[in-house]
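Input: a single structure, listed below in structure tokens.
In this view, the complex is presented without one of its protein chains, the others remaining in place.
Moving on to subunit A:
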Amino acid sequence: MLSRVVLSAAATAAPCLRNAAFLGPGVLQATRIFHTGQPRLAPLPPLPEYGGKVRLGLIPEEFFQFLYPKTGVTGPYMLGTGLILYFLSKEIYVITPETFSTISIVGLLVYVIKKYGASIGEFIDNLNEQKIAQLEEVKQASIKQIQDAIELEKAQQALVQKRHYLFDVQRNNIAMALEVTYRERLHKVYKEVKNRLDYHISVQNMMHRKEQEHMINWVEKHVVQSISAQQEKETIAKCIADLQLLAKKAQAQPVM
């Protein structure tokens, strides 16, 4: 409280310290060590991460530094011991039943803090880190999502560049199909025409053959008709005489 009085007095004397007065009772050490720039209220100035250094959990380090030039390293300890013995011997501090409960309570507290203090501190730091990690994860997920969207967009743009291949292929397919249809129809036309022409040719051949056969039959008929009976006998006799002659000739041959 006295420090606040000092600070308000200092604030009226030096306006640059006015904002510092709002920062609370611990500000005297804080102004010396932490506040190097302009003190500001918004955004909130960062809190000091660790408290000032203390010895024996109670007495700030600055007290030891204050006494060091005059009394050396053991000075403050001698002062403390002397004070305690003085209070005890003069019964300024009376040993009552409360003293023993004090010893037990303070002893218990010191033991528990020394034993479990660091692990509890780590646990709490973990809590805070988990909080930050969660938010960080959300941020990273959002960034990743946007990056993925950008990649997708780029890929699709690249695909659009290559679209003409697709169209070329389709065009080629259609041209081939047209060609095939054209050739099919051409072939059909050719076959039909050939069919008609073959028909005419075969008709002609048939007529030719029929005429030939008819002529041959007519010639044979008339030849057979022209052979009279007399002629037939003469011919047969001549044939028999020829055959007898041939037979004689034939018989003569193997004897030799």
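By our rule, contacts are C-beta pairs under 8 Å (C-beta built on N, C-alpha and C of every residue); 3 or more make two chains touch, one makes a residue touch a chain; residues count from 1.
Going forward, contacts and distances are computed from a predicted model.
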item: Listed names "Proteasome subunit beta", "Signal recognition particle 14 kDa protein", "AP complex subunit sigma" or "ATP synthase subunit a", matching UniProt entry of the absent chain; value: "ATP synthase subunit a"
item: Listed residues A:65, A:81, A:99 or A:231, member touching the removed chain; value: A:99
item: Hidden-chain contact residue, picked from the options A:59, A:120 or A:186; value: A:120
item: Selected residue (touches chain absent from view) among A:54, A:108 or A:227; value: A:108
item: Footprint left on subunit A by the chain that the document does not show; value: 44, 47, 49, 95-102, 104-108, 120-121, 124-125, 127-128, 131-132
